[in-house]
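Written below as structure tokens is the structure these notes are about.
Excluded from the complex is one protein chain; the other protein chains are retained at their positions.
Labels run A and B following the written order; every chain starts at residue 1.
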Amino acid sequence: MAPLLELRGVQARYGPIVALHDVSLTVGEGEVVALLGANGAGKTTTLRAISGLVAKTGEVVYAGSDVRRASPERMARLGLAHVPEGRGLFPELTVWENLRMGAYVRRDRGGVKADLERAVQHFPWILERRHQHAATLSGGEQQMLAVARALVARPKLLMLDEPSLGLAPLVTQELFRVVHELNEQEGLTVLVVEQNAQIALTVSHRAYVLEVGRVAVEGSSAELREHEGVRRSYLGY
Amino acid sequence: MPIWLRVLGYAALAAAVIALPHFVGSFTIAEFTYVAVYALALFGLNILTGITGQISLGQGAFMLIGAYTTGILSAHHGWPQLLTVPAAALVAGIAGFLFGFPALRLAGVYLALATFALAVIVPSIATAFDFTGGSSGILLALPTSPFTGQRIHVLGVGVTMPTVGADTWLYYVSWGIAAVGLVVAFWFVRGKRGRALRAIMENELAATASGVSLSRYKTLAFGVSAAYAGAAGALFGILSFIVTPGLIPVTTSILLLAGLVVGGARSFLGAIIGAIFVELIQVYSADVLGPVVNAAQQVGLPIGDVDKATPGVPSVVYGVILLVVLFLMPRGAAGLFSRIAGLTRRVV
Partner (left out) sequence: MLTLAFSSSHFFQTVAFGLAIGAVYASLALAIVLIYRTTHVVNFAQGEMATFTTYIAWTLTANHGWSFWPAFFATIAIAFVLGAATERVIIRPFERGDPLTLILVTIALFVIFNGLIQWIWGPDQKFFPGAFSGTFTIRGVTIAHQDVGVVAVTLATVVVLWLFFRFTKMGLAMRAAAIAPVASRLMGVRVGWMYAAGWGFAASLGAVSGMMVAPVVQLNPSMMQSILVYSFAAAVFGGIESPLGAVVGGLALGLLTTLLGAYVSWIGVDLQLPVAFTVLIAVLLIRPAGLLGRHVVKRV
């Protein structure tokens, strides 16, 4: 079966600075794939390249279509949900309004209603605090809201950029538990960028390690977890 | 641009100005008299906006103040018309200086708003009072030339004065005043003062840190700029034979700023080019638009013919030209004015 997402030889730059030299990776349907590496390795740029926020060369194939030139709006309509670094919430909007924005691309009112209810099930506090402005939430709550919002879109592919950043360990674990559950029970495909390689490798099936804009190591998460050399050199533990 | 080239440029300009009336008819002489008037206003605007970086949509307001000064002094108090010009500059200059105080704390959009409001309001203040003639304004005597071919005696010798028409006389007077204004402007922006003004445009905070007193230089810039406008307004009134609230509408203030943009701010030569633009646009835009209108008519669009008398045409033309110039400028207007200070909001 063809992978849901495939990158081949992707290059991306910010002005004169080349951020990605040659990135190739695949994400199969139903997989959780981790994208690891040090700061500045190009992980965030890779996600931004996929969702169309950064111009790139090379091949990007998503759900069978060539999306190299696709705009972020089009990618969203194709079922891509990207939770960016910094979460991308609307601070002056309420929790519930943020959530509703997640469903912007959807046409089925009934389905949206069901998904909003499920979001509340995963994160029950949302219901009580739904009229609160998103800016007043704590870091952990904001992250969870951002993920919940992405889920309301019923995405084919969920991309998370450093979800654990600034979160307490317990909150991080809870977040990843939810992601894991969604993958297991509903087959949600996930591409997650993480600094915290340890937790990312427990949740993912496969992983890529980026270094200076290129894929340095790839393999199943199990292998990478075991391999001490890789862990020491690339993953910091 | 090397100095000698500049001097050559100005010399050529001076020669052209002096020679012009011998080659053209009365209408063109009048046109270029207005160019001198606009140039005077633009010298002032250049000092304020092009060099000190304070955007002003209100230059016309100060012109109107100058025009009314002339009207009141010459029609109501019998002053000789040309003598009112320095008085008008003084009155307008004071007004500008006073406006500079509240303007100190405004920048960018808000300054643009405030100066725009000024341009709208001065006419209504003029309408409100009797000494300004209310909405009918003040009628001025037709200007006359002192050179009418009369015979005078100088040191016992009989001399026949040349005959110079009023329009030609006004032409030379206006350009004479403009020349004086130009020299004064050069002197004004030279040395320490000029550096202080330019520093304010670049970065107000840094300027303050280097000891430049913002309040002193900004109010000074407003005052001097308004004085130029006042002198220009005085001449404008004299040329128009009447001073009314509608003599210098908001659109003139905008046209002056547009002229500065199109002619190239920061240089006084650019101000003169801008002045030519401002005058020619008003007179010849119908001709510019003519072919476009013809083409549109042939395509079947229901557009009537345009001629010099069709109102609104100059505005449309220079508005479009302004858009095109703004679009083509490589660094936008900011590149032209080099980072006009204060487009972010101010702290209280």
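Of note:
Here, a contact is a pair of C-beta atoms (placed from the backbone, for glycine too) under 8 Å apart; a residue touches a chain by one contact, two chains touch by 3 or more.
Worth saying up front: this structure is predicted, and the values here are computed from it rather than measured.
Touch, as defined at the top, links the missing chain to these shown chains in the whole complex: A, B. Residue B:L118 is the one among B:L118, B:I138 or B:V173 that touches the chain missing from this view.
The chain not shown here is touched by just one of B:Y110, B:F147 or B:Y284, and that residue is B:Y110. Residue B:V250 is the one among B:A226, B:V250 or B:I273 that touches the chain not shown. When you scan A:L36, A:V67 or A:L89 for touch with the missing chain, the hit is A:L89.
Take chain B: the residues that touch the chain left off the picture are 55, 57, 102, 105-106, 108-110, 112-114, 116-118, 120-121, 124-125, 127-128, 205, 249-251, 254-255, 257-258, 261, 306, 310-320, 322-323, 326-327, 329, 331-334, 337, 340, 343-348. Take chain A: the residues that touch the chain left off the picture are 51, 53, 71-73, 76-77, 81-82, 84, 88-93, 97, 100-102, 104-105, 153.
The rule is simple: only the chains that are shown with their structure count from here on.
Chain A and chain B have CA centres that are 59 Å apart.
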